[in-house]
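A single protein chain has been omitted from the complex, and every remaining protein chain is retained in its original position.
Here is chain A:
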Amino acid sequence: MSTLELPSPKLERWRWADLPALQRAAESPRGTAPDLDAALLPLDGPRLVFVDGAYDAERSAPGPVTVGRRAWTSEHPLARFGQLEGWALDLGQEAVTDPIQIVHLGSGGDNHLRGFIALAADAAASVVETFVGSGWANRQTRIELARGARLMRSVRLIQADGFVSIRDEVDVGEAASYAATFLGAGGMGSRIDGELVVSGTDAYAEMGGALLTRGDQRQECAVTVRHAAERGTSHQTWRAVAADQSAASLAARVDVARGAQKTDGEQSLRGILLQRTATVNLKPELEIFADDVKCAHGATVGELDNRALFYLQSRGVPRPRAKALLTRAFVADSLDRIGQEVVREAFVADADRWLEAAL
């Protein structure tokens, strides 16, 4: 993989991407895959395990998910690597009540996998993905939601090192609902890249989460929501916490097409620097071609509130713990949207572990 053809950092959409870290991860040697148990959430539903991108049938219980070749194409520059191997969840008019759990164990080197989720009208599902280990995990996921379908997606990036790149292409149909939450709380670099198209009327789309960086780590999200139909609602709530010399970057864009009246689009991008040597980049963008829309956006970067720190400390909370409490509170509203309590608590616990280590 020494001659990876990667996007140029001169391209605006790739200017904050840590492509050298991706390259290093791709060139890292394969080793021993990490322990599965430590990465598993206590969920009873279907489970898929991939080791360096290869399906581990023995340790999986795929339920309605199938594994094999999926011939869907993506124009995304990172979609040209690997074969068209992947998993697919193709649901008719049914609801899978238990979350489907997908665990990606990486031992080093590069691995590539496609995901495909199609929910028929009124189908509902929840998918939780976990990335652990090392190496470059490269994922593209295509999601199609028919009328009234509901998908909850939660992804946690807790690889010890290496790089995780995610590309989601989502089509949200009429009155369908898509809610995705990402947590980057490991030692890896990351790029979370998403394109959500609100193609049906009265649809709901949400993509958000928290990126926590320390050391010289770099993580970023680059998400675009395109409103192509009337009365759509979208939320992008992202939080970044950066320590040491690290950098966390949030780029979120809302496009409202000419006919997409009564669109309600909201972006909230906020960052906190735990040290002044750290960097948070924020880039909220709005492009609106309809005249009857409501689009709110907020973008702020700051440090922890010194008055609040002193208030907590004056009551006996030691300073590092006071910082952890305030940072946790800052991150919390980006993880609140996760529906299942077990999953939400696991994400919050991962964020807590990161904070305990970073502060």
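The rule is short, and it goes like this: contacts are C-beta pairs under 8 Å (C-beta built on N, C-alpha and C of every residue); 3 or more make two chains touch, one makes a residue touch a chain; residues count from 1.
We adopt the following convention: contacts and distances are computed from a predicted model.
Between the listed names "Transcriptional regulator", "Fe-S cluster assembly ATPase SufC", "Maltose/maltodextrin transport system permease protein MalG" or "Transketolase family protein", the UniProt record for the complex's undisplayed chain reads "Fe-S cluster assembly ATPase SufC".
Screening A:20, A:215, A:298 or A:318 against the full complex identifies A:318 as the residue touching the chain left out. Although one chain is hidden here, its contacts on chain A can still be listed: residues 305-308, 310-319, 321-322, 325-326, 328-330, 332-333.
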